[in-house]
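For this depiction, one protein chain was excluded, whereas all remaining protein chains were kept in their positions.
Read from first to last, the chains carry the letters A and B; within each, the first residue is number 1.
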Amino acid sequence: MQIKADNLTYKYMKNTPFEKEALKGFNITIPEGRFTSVIGHTGSGKSTFIQHLNGLLKPSSGTVAVGDWTIRADTKQKHLYELRRHASIVFQFPEHQLFHETVLSDVAYGPVNFGLSKLEAEKRAKEYLELAGIHPDMFDRSPFDLSGGQMRRVAIAGVLALNPKLLILDEPTAGLDPEGQVKMMELFYDWFQEKKERSIILVTHQMEDAARYSDEIVLMDKGTVKDQGRPHQVFSKAGELKAMGLSVPESVKLLSMLREQSGEDMSTAAFTLEETVDQVLEFLRKRGVSDRV
Amino acid sequence: MFDNVIIGQYVPKESVIHKMDPRSKLIIVLLFIIFLFLTRHPFILGMAVILTFTAFSRSKIPFGYFIKGMRFIAIIIFFTFLLHLFMTREGTVLVEWPLLTVYSGGVMEGSLIALRLFLLILMASLLTLTTTPIDLTDGMERLMKPLKKVNVPTHELALMMSIALRFIPTLLGETAKIVKAQMARGANFSEGSLWKRLKALIPVLIPLFVQSFKRAEDLAIAMEARGYNGGEGRTKFRQLKWKPLDTGALSLFIAFAVLTVIFRFLE
């Protein structure tokens, strides 16, 4: 589903002494079928923005259009309910939303809500649980008996089982150990690639993930969109990002430091280990370093 | 979704009311409420209105903010008014319909109750709007201190209250988050029968309880790690200071109380 925000504004605690403008009227278009990462400092408005994409928040003014839905300040909840069939969100620490007696029924909760029969819902739940790497032995256990990492995967299966077209992820790897993080991102990426019309919006502080998986990156700062472009474009401005309190991927950081310290004119566009090594070798070649045996 | 709840909210401002000792504020509110409900005399009621509004204006809290938070309470006040309006059968008949009759006494009684409730809420809100939760619990702990002699665990009560207050915003935030997460999974809280809506809350309440227990456990460990061992031998970081301002304000309300009693005997 295509996303189009038009002068999108949102205020928290409107008309109280604590009123805060979280989104300050920006425009943005994100085409269908893309993997887009939204990056920004805590408090930049990125979490507020993504909650508009499945109608959990409504704009204070302006509009946001997702697929065929247009959301305004006065849009009815009923209209948004339909949207949530197609645009799903995985919140930070999604394991906190588990509640059912068994793993299987928890995953089936969403599909049942959206009108599937219990049988169909459980069939789908099984499918996505397995996709998420949960062994069938665990299906009838209480979700609260699982390890933290397993609980997270069950919760994510519960969202994937809704079979959305647009999947919104809010820091899905937070708190996981390195191996868990990689596995989690692979799960999402495989899901994304399976069908052409699937889109992902990923909110993350993990710049390496943003760089590696995204078609495009949206940079938010102080409630507005500061930049939008391909990863190498956005991350080429390491200085600007730093000024906003953001980091760049490790590879970009390393190459920028090398460029700065050596004064050599070189590209910093590398997001994988191989690309980084290639850039460094290129750098050494340029400098005529033949310090090799 | 909890944007308009002002109960228990503290609004930081530099005002005389904010500077007062929580003990004097607590005593004043208590005194005021008791005597407000003892009186029917228009002079005393008028004085109560003036006292309340003066206090409120000195607090520098925007009145609109209070009114906004009053919406729910206004409904309660209104129903209480109606109840008294229709139930009282004194005075002259003002309106006579087939099923109900309104007496002048009903109007009087209804207005009186509504006014009392309104002033009560206003004063009580003023207390919480101008006093930090910790000062409030501190004040209560000090005022309840004599009860310690009869084995009331005043320290524990105060600590529990203070921790509860500390966690209210955290739990509200958490509730909002879980509600949204379940809405994203197709939960519907605003449609269907009452039973259906109540049932829809289960997916919110269970995770909330589970999380709260986890928090309680973590918190207990953290408190233990920081050497908490009950109230015995504990010193206090906060010392309450009774200022001339407090004596002055309290005197004013004692005068009000005395006047109330005098007028009651005069009636």
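Keep this in mind: a residue touches a chain if its C-beta (ideal position, glycine included) is under 8 Å from a C-beta of that chain, and two chains touch if they have at least 3 such contacts.
Heads up, the rule we're going with is that contacts and distances are computed from a predicted model.
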item: Among "Fe-S cluster assembly protein SufB", "Allophanate hydrolase subunit 1", "Energy-coupling factor transport system ATP-binding protein" or "FtsX-like permease family protein", UniProt-listed name of the chain not shown; value: "Energy-coupling factor transport system ATP-binding protein"
item: Candidate in contact with the missing chain, chosen from A:P17, A:G67, A:G180 or A:G229; value: A:G180
item: Absent-chain contact - pick from B:R89, B:K196 or B:R238; value: B:R238
item: Missing-partner contacts on chain B, residue numbers; value: 12, 132-134, 162-163, 165-166, 169-170, 173, 214-215, 218-219, 221-229, 233-239
item: Residues of chain A in contact with the chain not shown; value: 41-43, 147-149, 174-180, 205, 207, 245, 247, 250-251, 253-254, 257-258, 261-262, 273-274, 276-277, 280-281, 283-284, 287-293
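What we mean here is this: only the chains that are shown with their structure count from here on.
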item: Separation of mean Cα positions, chain B and chain A [Å, integer]; value: 42
item: Chain A to chain B touching residues, read off their complex; value: 12-17, 51, 54, 56, 77-78, 81, 84-85, 88-89, 91, 94, 96-100, 109-110, 112-114, 144, 158-159, 162
item: Residues of chain B defined as touching chain A within the complex; value: 3-4, 11, 62, 64-65, 68, 174, 177-178, 180-188, 190-191, 202-203, 206-207, 210-211
